[in-house]
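Heads up, one of the protein chains got dropped from this complex, but the rest are sitting where they should.
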Amino acid sequence: MIISMKLGATQVELDDVMKAVETSGFRPFLNPGVERQVVAVLGEVDIDKVELMDQFSNMAGVERVQLISEPFKLSSRQAHPGPFSVSVGEVSIGGTRIVVIAGPCSVESESQVLETARAVKASGARLLRGGAFKPRSSPHSFQGLGEKGLKMLATARAETGLPIVTEVMDPHDLDVVCRYADMLQIGARNMQNFSLLRWTGQTRHPVLLKRGPGSRIRDFLMAAEYILAEGNPNVVLCERGIISFEDASRYTTDINAIPILKGLTHLPVILDPSHATGNWAWVKPIALAGIAAGADGLIVEVHPDPQHARSDGKQSLKPSKFADLMAGVARVAPAVDRSI
Amino acid sequence: MIISMKLGATQVELDDVMKAVETSGFRPFLNPGVERQVVAVLGEVDIDKVELMDQFSNMAGVERVQLISEPFKLSSRQAHPGPFSVSVGEVSIGGTRIVVIAGPCSVESESQVLETARAVKASGARLLRGGAFKPRSSPHSFQGLGEKGLKMLATARAETGLPIVTEVMDPHDLDVVCRYADMLQIGARNMQNFSLLRWTGQTRHPVLLKRGPGSRIRDFLMAAEYILAEGNPNVVLCERGIISFEDASRYTTDINAIPILKGLTHLPVILDPSHATGNWAWVKPIALAGIAAGADGLIVEVHPDPQHARSDGKQSLKPSKFADLMAGVARVAPAVDRSI
Amino acid sequence: MIISMKLGATQVELDDVMKAVETSGFRPFLNPGVERQVVAVLGEVDIDKVELMDQFSNMAGVERVQLISEPFKLSSRQAHPGPFSVSVGEVSIGGTRIVVIAGPCSVESESQVLETARAVKASGARLLRGGAFKPRSSPHSFQGLGEKGLKMLATARAETGLPIVTEVMDPHDLDVVCRYADMLQIGARNMQNFSLLRWTGQTRHPVLLKRGPGSRIRDFLMAAEYILAEGNPNVVLCERGIISFEDASRYTTDINAIPILKGLTHLPVILDPSHATGNWAWVKPIALAGIAAGADGLIVEVHPDPQHARSDGKQSLKPSKFADLMAGVARVAPAVDRSI
Partner (left out) sequence: MIISMKLGATQVELDDVMKAVETSGFRPFLNPGVERQVVAVLGEVDIDKVELMDQFSNMAGVERVQLISEPFKLSSRQAHPGPFSVSVGEVSIGGTRIVVIAGPCSVESESQVLETARAVKASGARLLRGGAFKPRSSPHSFQGLGEKGLKMLATARAETGLPIVTEVMDPHDLDVVCRYADMLQIGARNMQNFSLLRWTGQTRHPVLLKRGPGSRIRDFLMAAEYILAEGNPNVVLCERGIISFEDASRYTTDINAIPILKGLTHLPVILDPSHATGNWAWVKPIALAGIAAGADGLIVEVHPDPQHARSDGKQSLKPSKFADLMAGVARVAPAVDRSI
């Protein structure tokens, strides 16, 4: 249930509504809207909701009470009408300007990160990605450099000015990752690691939440809901391919998810064409497709020497190919009223 | 196996190669290439193919013999290097110019077809689609107007000049459909109706082959192979969405399939954003995504009054929305070096 | 809509109801029930069905009128309460006794068919399967022996007494296949070849309808509906594996479909563990699982020399392995109150 307050509602009126929600056994959550105050009514209580709607509708300062059919509330566009963007350092994701995040899958060495950072910045990337804690299918594979890797990312940021996006996998690592990262990434395999989502929601860091490859769009939004419910509104959603019977590509890019998500939620939506295809040869056309479909940005794997990458080499672009991709984005973006 | 002849190979040299293939127990198929003659070696004989490669490689006029790892031969790009396009009347599908096919799901009345045909032509569509024989999930649903519907399409063609694309479902109907249609459509549910593919391959009509929603890309190409193997080279492939666990949209647009198919085959590839999404609200962004990803065209459902359409109303565009889609295509196409 | 007549309803009362249905613009279909007469109301007319229900409910001899929420009507258990079985020669599918159909994927030679037929009969199979017209992914693969193959099957039937199940792919072949076959098989790839379904429905042959690997259960029942709507009630449904992201097996056996189908429809349901797994090593455990889940029978691929089979060798059982499978079925069947 969503209670929208009138435009000129007073603080006292708002407080009364919040108290009434609590009395009814639910948890009120004040959604910091720009134009008007919106109270989400959270929790599951065995009370006739229609009766409750009537009760709230009659209170002073209340404009409208809506029953939400979708289970996601905080991430719903209804809860946040109007524009919304997430700031990472100086970069704003979700506005007219397309944001491209680029960098290696894994941080392997300082020179590798620095070389990549310089190259992607030169081509127009605005954030640097790189994994220091790596979720790998096998425990016997390279697991990332840990804090050493984070320091290399920080060095690259110091030189290039690009804010850092990096993955956190374990609540125990959250502190150390937060010390270095500008934006936390929740990986696809942890999309329903609800504990990690909660802990992340308690930080003030913006979060890049990747869709689980076997997760429906509504479960994706419910995962975002976990972060928002802890008080952190700064979530960017990332479509990165889903599993299907088609095995010609590593995953199936769910391009439909772009307009669907943009319709359901105010949260920014970006596309990861590297994981979604699994093959560098298809990264550019799918990246352009994502922009044409309305994505707010891209996250792309770039490696100076893909053949010797310790992970995801097959889907990583060389810096020159990335430059070519960015040239393509620069042409398609204006055709859908976006800039870069 | 593919035998590429030298550029200046003589007819006698070619005939010798063809004869040698037959003697070995295989069936030679001369692929009418533009630059050079290419012989596909068809059939399954228990002979050591490597030995055979050596034998053919040593013949006069032969440039190169390649073993094909993919099971599709005639539809493989290797079998047809260089550009290729399919002509439907005056319209050429597969060149630089994007071709948009539009019209109602089902032909319902002459006025409905005429009104739609005029509107889509005005917005830039170059072929008219419309179903007279309809494959419906239920035998109790509207099954199409049959030949009466074909006549209405012909009337619309006479007035607007738009060539007609219409589905054939039953070999018994092939003659009557061929009398009216400029291009035959094989529907998604019949993609592996191998008998129908063969019969269609024996006509001289260009064929629009829709991908089965549960079919892999390689099976899609093998279905095209059935038509090509009968001697009809004029096949256009249409991605129209695959099934997946995601139920927010009717199907999942396999946008990856666009660049993958363009890499594997010389056959033109178009996208059907209407079926691939199942919802008119997502048709435009997905159509633009298809163009950005490299599709050679689109097929779009348009109905003057979607709410009263006898089929697929939910995913049909009103003429005004179609005009808006075409305006979008006109902007995105040049950004990927295509025209409209 | 389903109109159930009272137990003692007269022919005149029934005729009146049938006429009233026609007058309303629908098509009445008399379902030959054992205990009571049931009229299905077919077609799509823009009439308020609730109003119509009232009208019919008030007629003499009518017991009850039900709105059917499922789109399948004739194949619904509601349309045919009580037991139902399909007879193929002397064999009855759908009763307490489990029916096992066995034989080679393709008919390759008279000796191969005869040897297999003798072996599977000795182990307890009650019908003989074998393909003479083969739907193959590639036009360049072995396509079956055609009528010559049908004759070989007939020879095997003459010697062993086993009725024959064989596939029909093309309406043009229906006559010849009907001359030899005791039961027609519609293959998985033709499950939504609605023309073929209709033609088959016009024969009096029992039909084995295989589920399309990308088809939902409700579409499977709608395909059966096409056959039933033409007046042929003798349809046996066959689960044979669906496509999924899991690639360890060729298909994913949808074992849930067995109890689900048994709940929705009166039509007998059998399992094809050969296609559903794609590997002979898993055929026996999955066959037993099918029986335990409630299947009415099995169809199993058996070949005297799987390594040299012209199709599906990997999933074919040797006669000795088939005997072992049958021994397993003989133990599991009584544990779920079935016999063999």
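Every chain is named by a letter (A, B and C) in the order it is written, and numbering of its residues begins at 1.
Simple rule for what comes next: a residue touches a chain if its C-beta (ideal position, glycine included) is under 8 Å from a C-beta of that chain, and two chains touch if they have at least 3 such contacts.
None of the values given here were measured: they were computed from a predicted structure.
Participant: Which chains here would be touched by the one that got left out?
Facilitator: The chain that is not shown is in contact with A, B, C.
Participant: Looking at the whole complex, which of A:Pro81, A:Gly124, A:Gly146 or A:Gly214 touches the chain that is not displayed?
Facilitator: Of the listed residues, the one touching the omitted chain is A:Gly214.
Participant: Taking the entire complex into account, which one of C:Ala125, C:Met191 or C:Ile286 touches the absent chain?
Facilitator: That would be C:Ile286, which touches the missing chain.
Participant: Given that one chain is not shown, which residue among C:Ala20, C:Val65, C:Val86 or C:Ala276 touches it?
Facilitator: Hidden-chain contact among the options goes to C:Ala276.
Participant: Any idea which of C:Asp54, C:Glu159, C:Asp175 or C:Glu246 touches the chain not displayed?
Facilitator: Checking the options C:Asp54, C:Glu159, C:Asp175 or C:Glu246, the one contacting the hidden chain is C:Glu246.
Participant: Looking at C:Thr10, C:Thr96, C:Gln202 or C:Asn256, which residue reaches the missing chain?
Facilitator: Reading the full complex, the residue touching the unseen chain is C:Asn256.
Participant: Name every residue on chain A in touch with the hidden partner chain.
Facilitator: Against the left-out chain, chain A lists 42-44, 71-73, 135-142, 169-173, 189-190, 192-196, 198, 212-215, 219, 222, 225-226, 229, 243.
Participant: Touching the absent chain: which residues on chain B qualify?
Facilitator: Against the missing chain, chain B presents residues 214, 243-245, 247.
Participant: Hey, which chain C residues sit against the chain that's not shown?
Facilitator: On the chain C side, contact with the omitted chain comes from 214, 216-218, 242-249, 252-260, 263, 276-277, 281-282, 285-286, 288-294, 328, 331-332, 334-336.
FYI, only the chains that are shown with their structure count from here on.
Participant: Using C-alpha centroids, which chain lies at the maximum separation from chain B?
Facilitator: That would be chain A.
Participant: What's the distance between the Cα centroids of chain A and chain B, rounded to whole Å?
Facilitator: 38
Participant: Using CA atom averages as chain centres, what separation in Å is found between chain B and chain C?
Facilitator: Taking the mean C-alpha position of each chain, the two centres sit 33 Å apart.
Participant: So the centre of each chain is just the mean of its C-alpha atoms; given that, what is the distance between chain A and chain C in Å?
Facilitator: 48
Participant: Going by the contact rule already set, what residues in chain B reach two or more other chains?
Facilitator: 214, 243
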